[in-house]
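Input: one structure, supplied below.
With one protein chain removed, the remaining protein chains of the complex are shown where they sit.
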Amino acid sequence: MGITFSDITSSAPLVSLVLFSFLTLIVESWGKDKPVLSYWVSLLGVGVSLALSFGHLGAGIPVFGGMLLQGGFAGYCNLIFLSSAFLTILLSRGYLERMECHRGEFYILILFSTVGMMLMAGALNLITVFLGIELMSVSLYVLAGFMRKKVRSNESALKYFLLGAFATGFLLYGIALIYGTSGTTDLVAISKLFPQLSHNPIFLVGCGLLVVAFSFKIAAVPFHMWAPDVYEGAPTTVSGFMSTGAKAAAFATFLLVFVRVFDIAGTSLSQVIAVIAAASMIVGNVTAVAQTNVKRMLAYSSIAHAGYMLSGIAAANVEGETGILFYLLAYTFVNVGAFGIVSIMERQDDKKLNFEDYEGLSARRPALAVLMTIFMFSLAGIPPFAGFFGKYYVFLAAVKANLTWLAILGVLTSLISVYYYLRLVVLMYFREGDADLDHSVPRRSMIALAIAAISIVVLGLYPSLIVDLTRSFFKI
Amino acid sequence: MFSYTPLIVLFPLLGFLVLGLFGSRIKNEKLLGILGSGTVGLSFLVAVTLFVQMLGMHPEERKHVVDLFTWISAFTGTSSSLSVSVAYQVDQLSILMTLIVTGVGFLIHVYSIGYMHGDPGFWRFFAYLNLFIFAMLNLVLADNFVLMFLGWEGVGLCSYLLIGFWHDRKFEVGGYKPGTSTTSDAAKKAFIVNRIGDFGFLLAMFLIFVNFGSLNFDAVFGRASVVSEGNSAMVWIGLLLFLGATGKSAQIPLFVWLPDAMAGPTPVSALIHAATMVTAGVYMVARCSVLYALAPTALHVMAIVGALTAIMAATIALVQNDIKKVLAYSTVSQLGYMFLAMGVAAFSAGIFHVLTHAFFKALLFLGSGAVIHAMHDEQDIQKMGGLKHQLPTTYKTFLIGAIAIAGIPPFAGFFSKDEILWRAFSSEYGSIGLWAIGVIGAALTAFYMFRLVSLTFEGEKRYGQDLHPHEAPKTMTIPLIILAVLSIVGGFVGIPASLFGGNSIEQWLEPIFAPAYEKLRMEPHPVEITEYLLMLLSVCVAGAGIYCARVVYLRRSKLADSWKAKYPGTYRFLFNKYYVDEMYDTVIVAPTVKVSEGFLWKGIDVKVIDGIVNGSAKLVGMLADVIRRVQTGIAQQYATIFVGGILLLLIWLIVQ
Partner (left out) sequence: MDSHAVATGALYGYRNQKSSSTNNFFESSVTLETFLFYTLGAVSVGSALMMVTRRSPVMSALYLILNFFALGGLYLSLHAQFIAFIQILVYAGAIMVLFVFVIMLLNLGDEKKLNERFSWKKIVGAGLSFGVLMELIFVFAFSKANLPPSHFEKATDIGTVENIGMQLFTTFLFPFEVTSVLLLAAIVGAVVLAKKKLN
């Protein structure tokens, strides 16, 4: 039962990305102080993996002796992670150069972290879930503290690490309890036992602890406390990466374990998740209203969006799953883009991060203002941008699962969110101000932002492209 | 011919794209103006040709759906399959709305060339206007709820952009402290209030989808005709859709944004906040008439809300001094009449009023724009007077508009308003109370309109000597004249049978509302003597209103002041618009802000997190100190909250 050749070919996107991360490591050690080489190699690696992923969207098959799912659901999720990594790498180079901490290890860690995400999305065994989460998180802890000279960045990394380790403890305890009651860590095997196990309190507590650990990773209330501090302190492009790739990976595992494998529809687990979703929507949106720092606002907004998406998991039906998968892709483009613009606006001395620093941006940087407007509209869920359909599907799923109250709360809180998203648009367009940049925006950053914006519009106009694709994954 | 329908929508979109992308480089205002209004004019031409063709068709052939492409298709083959197309439905109702939107829209575009002359945002203005027309056409031509909602949101967005067009100008927004608000606050208010309505619309869409399994008009209404009456889901759908309509069409309780929307340039007020966008709610209700026929409760609510809005807004309009605010409240009031009509199941009467109202209200707004233009942005009617000599064309056309809205035959407003009042009285869903409120409202309407005319155009001049008002340019007066003509003859399409007319608009719209009438079991009414009596009464009431206004404001001008002094409470109550803004502020806005700032932000965030972060600013660079602080301070607290979460979660799981 070792590793066969067909295992390798079936998991080509994953294997190629691992190989490319090794290659980046080697290249980095060759060319001292030439991070540009690492940049290109890592970009190439993600590109190759992305291209290979498109060929792996067919039926999902278990590989590596049933440890990992490749293709189908996992293949689609890989697209999300790789897009996020690709855009993050593109946006980061200029940002890191300006912040004077451009080093090749950054790209290596991004690649490792992406590998971890890909493992999470395909995990068919609780051990793989654990390893994926750890690989992703360890890389992110370091990335959060990548700007070593900045106190905020160090603080952010340390907090993330401490609380992350705390959450990992509960994850392991949960896995242990599940293993203890089922006698296996294989998710497919557990799924067969699920009907009888779901009445076993020890098993339920184990699942509850898994919910806790996953909720921590997606920054859902009350396990969200780290998110605003970490997002604020981390390098801005890393915050973008964390709020999209890492969040998407945690949601992918969440879906895989609780909807596909365990089928929690109608159980008390579903109720618990619905309550977490509701709390996230309320806390995220209401707190975001009072923010003055754009990065913090985006952090709270990401908590709120975690809440919307969780309502799809609480619903645990086809619509919910499809909705989340669509939502994740749309949200990835939107948030990487939004954080990307913040990273462009940010100055080396941590200035230019507040709302008022965007006043009158449209006059001097019309392109940036238009892009930011698209991102904000999409976050607010205004059609025809992609964000609208994401919300539509997850709320529809909630209604179908008799969680109408959750859908109503979702719609109500997303009305609140319109206020703070549009505040930025209003400041950019309707206020006089001298918002400007003292540097020119690198073309690669603009390309990344344009890719994100175009994807949002295309997804908004043709959501059926994705929705029909994701529907085909519902059979494992 | 129907295949040209997409062109109607396409032209304004092209206009928007060209103006939006290249507008800033085109310096020539004339070219920009021709581009901006030309696209709408072309749409109007296509719509007219289409309309003429439809006239020659058999009523059953008049409906046609042009499917462009499938927009969303999900879960095909499952119970929750959703398929939404970008498809335009041309029928008697939508072509009528299209004609109003493009026709009146075109005139207002032309007017704007003169009005916006010299404004640095000239190109931007026309780009937004074109975008608005595009969105509005999507709204009225959509063949499904999703596309309609897209248009619905789109017009809201354009309204928002255009209200805040002069973003930095001071503007008194209701609910704000005087002197602290700008036009962009008004824009924000409009947007947020509208979102509450949109919330209703969205929920209604969910319910419709859950109940009918589709969001396509034909499918939904087809399946609705077999649903039995008294289904509570239908009532909810009706009420939620109506909530959406109260937002967009400024009805109680969501009307507060419309008067503040007057912060936008006057052509915007005319186009969006009088003639077209605000009637979207009425259109939507008319479109969903079958659904409302299944929910008579929702109809009753609508009739009552409409009547109350009509009279409430009319009383507020009595004492306002801003020329545009008077017109704004008048619009709210007239929209109330339209909903009253809808509520008593007189759907075609409501749409008829949409049509005539578009003519005379656009005329009045454009006229007020000409006055404001001439007075160099003065809007206070107390500082005007005697303008009829300086602005003869504006005066005459404005007067026509005022007579039309007051309801004096044979002007357009008479026929539509009288139709509504008669139906409010005679319909199975109407009552004498609703009718009475309507008649009192009509008297008030005549009064405040002629108060406006008297104070603005007649009497002595009350403005400074250095001001020399002059008539507006031709691009502005010609649209005024055209609209004035329409305000006179526009009502002839709906002369009722009692006056030996054919009521052609009702016949035209008959196939649209037939299923609803059938469900409601409405019988056509024979002509009665009562109808003539009521008609006579409403004309007398309107005449009395006009007469009183002229007496009070022209001949015995002290009278108004003495009333003000005599009933200061009532006056202030009306002048402050029933304190609705203040009420919303205390009940909803302030607590939300307080909870957000005081508790979640200042409590948790500022005190705990920011307190520590701010302290750290002094110690920047001292890494060790940060680590100490992180370890002993917040991270632990985060972990504590984390454990609290686990505690609750496990309790839930165990108890279950």
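Chains: A and B, in written order; residue numbering restarts at 1 for each.
One rule holds for everything that comes next: a residue touches a chain if its C-beta (ideal position, glycine included) is under 8 Å from a C-beta of that chain, and two chains touch if they have at least 3 such contacts.
Small disclaimer: the values here were computed from a predicted structure and weren't measured.
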Hidden partner chain, touching residue among A:103, A:347, A:423 or A:444: A:103
Hidden-chain contact residue, picked from the options A:78, A:92 or A:139: A:139
Which residue of A:12, A:27 or A:119 touches the chain not shown here: A:119
Residues belonging to chain A that touch the chain removed from view: 1-3, 18, 21, 25, 33, 64-68, 100-103, 105, 108-109, 112-113, 115-116, 119, 125, 127-128, 131-132, 134-135, 138-139, 141-142, 145-146, 148-149, 157, 176, 179-186, 188-189, 192, 200-202, 205
Residue ranges of chain B at the interface with the undisplayed chain: 632, 636-637, 639-640, 643-644, 646-647, 650-651, 654
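Keep this in mind: only the chains that are shown with their structure count from here on.
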Separation of chain A from chain B, taking each centre as the mean of its C-alpha atoms, in whole Å: 40
Of chain B, residues touching chain A in the complex: 70-76, 78, 80, 146, 149-150, 153, 157, 164, 167-168, 184, 187-188, 191-192, 195-196, 198-199, 202-203, 206, 209-210, 592-593, 595-597, 600-602, 604-605, 609, 616, 619-623, 626-627, 630-631, 634-635, 637-639, 641-642, 644-646, 649-650, 652-654, 656
In the complex, chain A residues that touch chain B: 151, 154-155, 158-159, 162-163, 166-167, 170, 201, 204-205, 207-209, 211-212, 215-216, 221-223, 225-226, 228-229, 268-269, 271-272, 275-276, 283, 286-287, 289-291, 318-319, 322, 382-384, 389, 393, 395-396, 399-400, 407-408, 411-412, 415-416, 418-419, 422, 426, 429-432, 461-464, 467-468, 471
